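Showing just some of the chains, left in place.
Going by the order they are written in, the chains are A and B; count residues from 1 in each one.
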Amino acid sequence: MTAKSMILLTIISEAMLEAILADEIMQLGAKGYTVTDARGRGTHGVRRGNWTAGGNVRFDVVGDAELCARIVARLKEVYERDYGLLMYTSPVELQN
Amino acid sequence: MAFEPVVLFFLLGAVAGLLRSDLKIPSSIYDALSIFLLLAIGLKGGVKLAEHPIGEMVLPGIAIIIAGALIPLLAFPVLRYFGRMSRPDSASIAAHYGSVSVVTFSVGVTFLGQKMESFEGYMIVFLVFLEMPALIIGALLARYGQGEVRWGKMLHEVFFGKSIFLLAGGLLIGYIAGPEGIKPLDLLFFDLFKGVLALFLLEMGLVAASRMADLRTYGPVLVGFAIVMPLLSAVLGTALGWMLGLSVGGTLLLSTLYASASYIAAPAAMRIAVPEANPALSIGASLGVTFPFNIFIGIPIYYWMATLVSTTGA
């Protein structure tokens, strides 16, 4: 196998930030990202996802450690204070 | 009957929410219903504009927009100094109450239909034009002397956000096509309007129920504000309607516009322009208190006010 060790960064945030976060992620050098609709609960309360302003999105980005650190640093700086945001990373083997 | 049957759908939704029924309206259906309502209201306004000389509405229009801008400027200090809220929260809530609610307006139109009252068709145009000043004033109030507004993103949101965009687009299409051209679309956009409004109110009830639960944590000041503010705004609207010589129906709609608080355009714009503001406060007040207050109690009161002043000539 030609599997390469990479980092998977998962970001959960407010649905209305989708376009903004997608731009940030690409500008910081990601080769791509995947988005899924989500809902949930956290320190900002319940987000039922039953109306436009009330849902979350989940971004998954596969990249090298530096890219992920850059994205994490940028989102922490700009969005963490004011928006619901959760970010976590884990090692993955890219298979293609 | 004292009120319109459509508001019963709001009640049904609210009860479902409060009793934790598993009734859920999928978010894509919510989106579709709101796209429909915005387009339909815009089309209706456009057709009405096409039937009347636009010149007629320029002067009253300027008066209506200027007076409307007073609302956020009045709400802000009340919230900030009397309600002891933070600057961003006060500004964001002020912007919500300065802008307008399409659904409240629609319930007002429906109410007039039941009373067989006609109204100046161009009132619909102010659904578009009252939104923007309030949002911009809100952003300015939040930032006054403190940091910068992301004007680019914010203005983009204001002008190209879906609610203004669809209202304005509908207006234009209705105006270009005119009553004749739009006729084949009447069945969908006009005849079905009230039924779709009923379904949307069901969903609003569900969402409002979850907001009402939150309200307990925000205390009586905000709840009081959410009831008194629309009354004050409606008085302003009634007075202006009287001065402009509007019909009873037109005066009611103007009061309703002023009294209504936005929960589609304003939350989106404020979340970007004033992100430090807690959106739960502004949406809780506008959707959890002011919206039901207006459709059940406010509109009948504003109607009574409008008939009252109409007996006194301008």
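The definition used in the following text is that a residue touches a chain if its C-beta (ideal position, glycine included) is under 8 Å from a C-beta of that chain, and two chains touch if they have at least 3 such contacts.
In this text the structure is predicted, and so the values were computed from the model without any measurement.
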| note | Expressed with the labels used here, the whole assembly is A x3, B x3
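Rule of thumb we're sticking to: only the chains that are shown with their structure count from here on.
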| message | Centroid from C-alpha atoms only, then distance chain A to chain B, rounded to Å. What do you get? | response | 34
| query | Where on chain B does chain A make contact in their complex? | reply | 24-27, 30-31, 34, 153, 203, 206-207, 210, 214, 264, 267-268, 271-272, 275-276, 279-280, 283
| task | Could you please specify the touching residues of chain A with respect to chain B in the complex? | result | 14, 16, 20, 45-46, 48-55, 81-83
